[in-house]
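This report refers to the structure that appears directly beneath it.
Only one protein chain is missing from this complex, and each of the others stays in its spot.
Labels run A and B following the written order; every chain starts at residue 1.
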Amino acid sequence: MAESEEKQPTKTTPPPRRRRNLKIDHDVEVPEPGYAWMPRTLEWGVRVKPGAKGMTMQGLNVGIYGEIPDRWDEQTRMPRGAYPMAGIPPIGFALREKREVWADNAADLYEEAIQRRWIPASDIPWNTLEPLPDDVEAAMCQLCTELSQAANVEFETIGYWLQHMSYGYHEVKLFLASNMFDAGRHHEAFRKRALANGGGLGIESKGEINRMILESKGGWSETSLLLHLLRGLFIQTIYRYGERFAHNPAEKVMFARALEDKARHTAYGLQHLRYAVTHKQDKALVFQQLLNIGERVFARELQEPVVLEPLAVIFGGGIEGAKAGMREVHHMMGDFVKSYLASTDWIGIHRGRAFPKGLSRYLEA
Amino acid sequence: MPVFPSVEWFDAVSRSFNSDEANRTAGGGIADADVGIIFEDQVFLLNFAGYECEKASVIQRSDLENTDFYLEMHPDDWIEMLINIQQNGTADMDYTLNTLDLDSEDGLAKSATGDQYRLDKFFRFNQTMQYFFDASSNVETEFDREITPA
Partner (left out) sequence: MSTQQQSLEAVKDYANDYDLKLDWIDTRGEWGIKATPDARKGLTLEDIQTGSYGEVPDHTDNMTGRLRGAAQREGAYRTGGYTVRTKSDIWLTNAAMLYEEALQRQWSSATDIPWDTIKPLPDDVERAQCQLATFLTEVEFVAADVPGKWVAATSPDYFEPRMFLITQIMDESRHLDVFRKRAFANGGGLMQRPDVTTSGVVGSIDLSKDFTEMSSRLHISGEGAVLTIFRMGELMAYNEAEKYMYRLCGQDESRHVAFGVMHMRYLAETEPERKAEVHAYLDEGERALVAGNQNPAARDTAQSEALAVLLGGGQKHYDEGYKKLLAIRKRQSREYIQRIKSAGFGERFENGRANPELMEYAKA
């Protein structure tokens, strides 16, 4: 008999048969229920059925539950549409107006984020990494260091703001939670790439753009402008080119999945910013002011070597090819600037002559 | 046809469980856990690692101290659960592991060391454990006795 089939010699008493009920104390005194809550609802009889995409958050917005007010003065975590109760102490939410946070696509983007989730540990084919020339590996590791740090700023920024958003706009809170989750994944994936192929982490960012985003405390829209539009579109462009110039399936998958996530973030940002501009008279002017400053900060930091130079080395296949690689970087920057200006136009912020030379020169390529 | 319980039976269920990628989604996933199974006087160890149940073996009761948790029910309850799974393809509402745990006086999932953190793996990996036993619906099973319904 195989060792694994030897029976145990010890006799033990088995536990009693299961009962369908918990062990309960029948002698306990049961207080008379009040049932005051039973009739308390603002709308009853709601029956939402799953659609083609399942049971979605957007699908729940029926009847009064779909009435999204322009201002939500409730200062607690009361769910939109719940029966209110008096006397609950306020928590205090700074962002109470729809135009401060809203995007029509938030609920759908949240569900999309869940459907398109991925796992860096196991969805990236890490075993396809093969040694790269030292200079290319160094460049890739520096790029990953930069991207990982940018992702860190993204989730720190959203983490700060999430608590300030009132519960009248839970769709936005849910989407931004998924945005944080995505950014965490990018932070992880790029760190893993830097440590998986004989390299290591590079040098940290100078941090001027990071600081600009993190120190934006005047309003969420203003922060989203910098985070999702200015920096977000730039990162999205890098992801596109990262996928195009990937050296192996691992990098290809990594950039491709990150790109999907980033496109979602940008989609929210654009819709929100447009909503903000169309619902507050001077918001476009505010955004213009901020971009006047932000774009210059951005252009200045681009002169730091750590982002564009590694890309030139990667695109060129090494330092030897970095000259050609730099032309590709120019092309990439041109793509970014075009999509950025198209986005600002779409939002309703026309950059025109205010757009700094440090960025407009990329249109001349 | 493997007899429940036996290493042969657990191995057959493992093969079915391990080969179905659907067990990795919808709340399933990687589970690193050493799980004891007690059926009367027989004690088994299931080693879960990654996405799979890697090994089933016979152990001594004293070895349960090395497990994260163990599952123990009256033998007739074990068999009743497995018959329910065979009839329905998955455990129905009255036979999920969590329901059985709640219906049992001292619980189905127990710890030999009183370490609640390790015992909580029964909840952290609950869907995986459910998928595992549900996979027994693909294994023709022989039972060594007739049972009396509870």
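Methods note: a contact is a pair of C-beta atoms (placed from the backbone, for glycine too) under 8 Å apart; a residue touches a chain by one contact, two chains touch by 3 or more.
Model, not experiment: these values are computed from the prediction.
Trainee: With the missing chain put back, which residues of subunit A would touch it? List them for me.
Mentor: Within subunit A, the residues that touch the unshown chain are 21-26, 28, 30-31, 33-38, 40-50, 53-57, 60, 62, 65, 76-79, 81-85, 88-92, 110-111, 114-115, 117, 119-124, 126-127, 135, 138-139, 141-142, 145, 148-149, 152-153, 155-160, 162-163, 167, 170, 173-174, 177-178, 180-181, 183-185, 187-188, 191-192, 194-208, 210-211, 214-215, 303, 305-306, 308-310, 312, 318-323, 326.
Trainee: Could you list which residues of subunit B touch the chain missing from the display?
Mentor: 24-30, 32, 49-52, 93, 96, 98-99, 101-102, 114-117, 119-120, 123-127, 130
The rule we apply is simple: only the chains that are shown with their structure count from here on.
Trainee: For subunit A and subunit B, let me know how many angstrom lie between their CA-based centres, rounded off.
Mentor: One centre to the other, that is 38 Å.
Trainee: Can you list the residues on subunit A that touch subunit B in the complex?
Mentor: Those in contact with subunit B are residues 3-12, 14-23.
Trainee: For the complex, which residues does subunit B have touching subunit A?
Mentor: Touch list, subunit B to subunit A: 6-7, 40-43, 57-58, 60-61, 72-77, 94, 100, 102-106, 150.
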